[in-house]
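Let me begin by presenting the structure, written as structure tokens, before commenting on it.
Of the protein chains in this complex, one is absent; all others appear in place.
We just call them A and B in the order they show up, numbering each chain from 1.
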Amino acid sequence: MRPHTILFSGAGAILALGLAVSGASARDSGFKIMMTPKWTGFPYFEAAAKGGREAAKELGDQFVYAGADHADVTLQVETLQNFLTQKPDAIELAAIDLNAVAPVLKQARKRGIVVTTFDADAAQDARDMFVNQLSYQQAAKTMLDCALMDAPKGGEVAFVAASPTSPNHMAHIKYMTQFIKDDPKYQMFKVVDTQYANDDDAKSYDVAVNLMQAHPNLKVIISSSAVSAPAGARAIEASGHVGKVFSTGFALPSAIKSYLKDGSEKCFAVWDPEELGYLATYATHLRLAGKLDLKPGTKFTAGKAGEYTVGDHGEIVYGKPIMLTKDSVDKYNF
Amino acid sequence: MRIESQALRGGDAARRGLGQFALRFRVSGVALFLVLLCAAFASLRPAFMTPGNLNAIISNAAILAIVAAAQAVVLITRNLDVSVGSMMGFAAYLTADFAAHHPGVGAALLLMPLVIGGALGAMNGLLVAYGQVSPLIATLGTMSIYRGLTYVYAHGQEITSSRLPRWMNELPDMRLAGVPLLVLIAAAVVCLLAAFLSFYSLGRRMYAIGSNVSASAFFGLRTRRIVLFAYTLGGVLCGLAGFLYAARVGTVTVVLASGWELTSLAAAVIGGVSVAGGSGNVIGAALGAVVLATIDNGLVLLGIPEFWRMFVQGSAIVLAATADVLIASQVRHSLRARRRLARP
Partner (left out) sequence: MTMIRRLPQWDMTLIALTIAAGAWSAYLSPYYLNIDQIADSTRQFVYPGILALGLAVVVILGEIDISLASTLAFGAVLFSKFSAVGVSVWVATPLVVAACAALGALNGVLVARLGLPSLAVTLGTMGAFRGLAFIIGSETGYTNFDDRYLFIGSEQAFGPVPASFVLFLAIAIGIGVLTHWTVFGRRCYAIGLNKEASWAAGIDVARLKTLAYALAGALAGVAALVWIGQYGSARGDNADGAILFVVTAVVLGGVDINGGRGGIPGVVLALFLLGTMRNGMGLANVPGPTQTIVLGALLIVGVLRPVIFRAFARARRLMVSEPAIPSN
């Protein structure tokens, strides 16, 4: 026989053997994980994708990242439906609207696909687990602590969220309001307004401007949305309210670096989205390989991200907030 | 197409006088509406009338005013442009990206968005004037194409304000006698445009085409070239608006200004610019933008939830269109009456 024939038939035999073997045993690698963010192009989500890709590479899985270029509920549902057709093993997403994605996610779970939400949750019965960057209470406290740094004597505060159907933002507001009422540390604050800006820069800017006009004694604008906090800082500078009104909340270091440096803002909070994405993907892999039980209290190790405990209703809290101040902001490059 | 038997000669002075009056009336219509609106809000919430608040309103309106003026220029020639948002985004992104990579660039940077916007506008103009594509379809297509090209260029990434030159970030906030520079720029641009449209023959020819294309063509006007010019001018204005938007908001995303096509149309319509072409004024369009910003601001001050704002703005547009038609028919009637009197 010619050398080529020997080579090809040999390779073919090995391949066939390999396929037979892999079919026979339960898989613990080579999964297809598909991730979709709220929208692509936002450095936060791009970083999460980077983390996810890293975890997948480490674990020998296939990672696909796709989505629409702006936060649109219909488009996200469409993306998820397209994902479904491509027969993934798992889907990860940051949900724009917790209810709108529920039908398609439930369909996915019926087909045995593992559904993981991160950053923004979907309806609880539509997903297997939710990797929450900070527990809602933790997030609320962190933002209020930042607000304290801006206004140690307290004052009027207003909240800015994406929309009434963004569960994490609404939960933040709920807990912040509660803490302001009950916790003596935050009792000098007074909640005067809540506005919605749909994670849109221009809208956030206009909302901030209008808030400052509607409430002349406003002291702090607290934004759960990483799009709204920098826009608020911008609006404060533009309208000449620097030092009188502050913007705080969650924001990317690159977006608010200049405000921290020039002193117009004192504190923002964030977490590492890359590690968040890494954790979400790692946990998803473990679940696919049958190595993660989602009973509350289960502990597991997610590679180099560390050890975590499963909470109630499949929630896994990442729980590593970062306070961004003038001194600490240079450490981060996302 | 309605062929109106408007006499092109005779009664020229009278007609011009009446025409000017009609134009001025339209502008005063929206100005009056604005004054009433302000009075209503001020009576309900005195905080409305503070200089700080008024400043906020005109700052919010400034950029929209420029885009509304761009839309008005095209509307006057009996066309429309739904790609304004995409043109803004494309010009803004390319300029911001260039600035981020060349930090030392000075004010010469401003040429970039103007040229880019002009080129995009010219493409629209070519499609509509020479390709004879319906303006809605042509600009619907280019809206998608320009937006898509922005994404492809950007690889979906956004540009954060920290990467933009310092002077660009500070530009909109600088003030002259308490008025933000942004507003002054917008006001200057709109006034120059208005002067051009009223006093330069090219401007007036644009009105002529909008009123009656075939008559203008028979009269010897180069209709296609003028339409191309209108679109190009609109594009340049959008480029400027995009640049100012990026300077103001700081973060330049791929979807910058998407949705502005309808808002600019709304502002123009409220400002008395007729969708059927031939009448209206860029000052009216700019005032229309101020009206929209005022409604927004006033409703926030009154604590009225956002969705009422949508309802109010939509109703305002319908009312403005109704007023526009009523005024137009009045003008037509008095024109006819005048002509009947003038005949021997």
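Simple rule for what comes next: a residue touches a chain if its C-beta (ideal position, glycine included) is under 8 Å from a C-beta of that chain, and two chains touch if they have at least 3 such contacts.
Bear in mind the structure is a predicted one, so any value in this text is a computation, not a measurement.
Participant: Using the document's definition of touch, tell me which of B:49, B:111, B:152 or B:217 contacts the absent chain.
Facilitator: Of the listed residues, the one touching the omitted chain is B:152.
Participant: Among A:33, A:55 or A:100, which one touches the chain that has been omitted from the display?
Facilitator: For the chain that is not drawn, the touching residue is A:100.
Participant: Which of these, B:36, B:202, B:262 or B:337, touches the one chain of the complex that we don't see?
Facilitator: B:262
Participant: Using the document's contact rule, name the residues of chain A that touch the chain not shown here.
Facilitator: Given the touch definition above, chain A has residues 40, 64, 66, 68-69, 72-75, 77-79, 81-82, 85-87, 97, 99-100, 102-103, 163-165, 196 touching the missing chain.
Participant: Across the whole complex, list the residues on chain B that are touched by the chain not included here.
Facilitator: Residues of chain B in contact with the hidden chain: 2, 80, 127, 131-134, 136-138, 140-145, 147-152, 156, 254, 259, 262, 265-266, 269, 274-276, 305-322, 324-325.
Simple rule for what comes next: only the chains that are shown with their structure count from here on.
Participant: What residues on chain B touch chain A, complex-wise?
Facilitator: Against chain A, chain B makes touches at 47, 50, 52-53, 55-56, 59-60, 151, 154, 156-158, 160-163, 169, 172-173, 175, 180, 245, 248-251, 253-258, 296-297, 300-301, 303, 306.
Participant: Okay, in this complex, where on chain A does chain B touch?
Facilitator: 40-43, 46, 69-70, 195-196, 201-202, 205-206, 209-214, 216, 227, 230-231, 234, 237-240, 252, 254-255, 257-258
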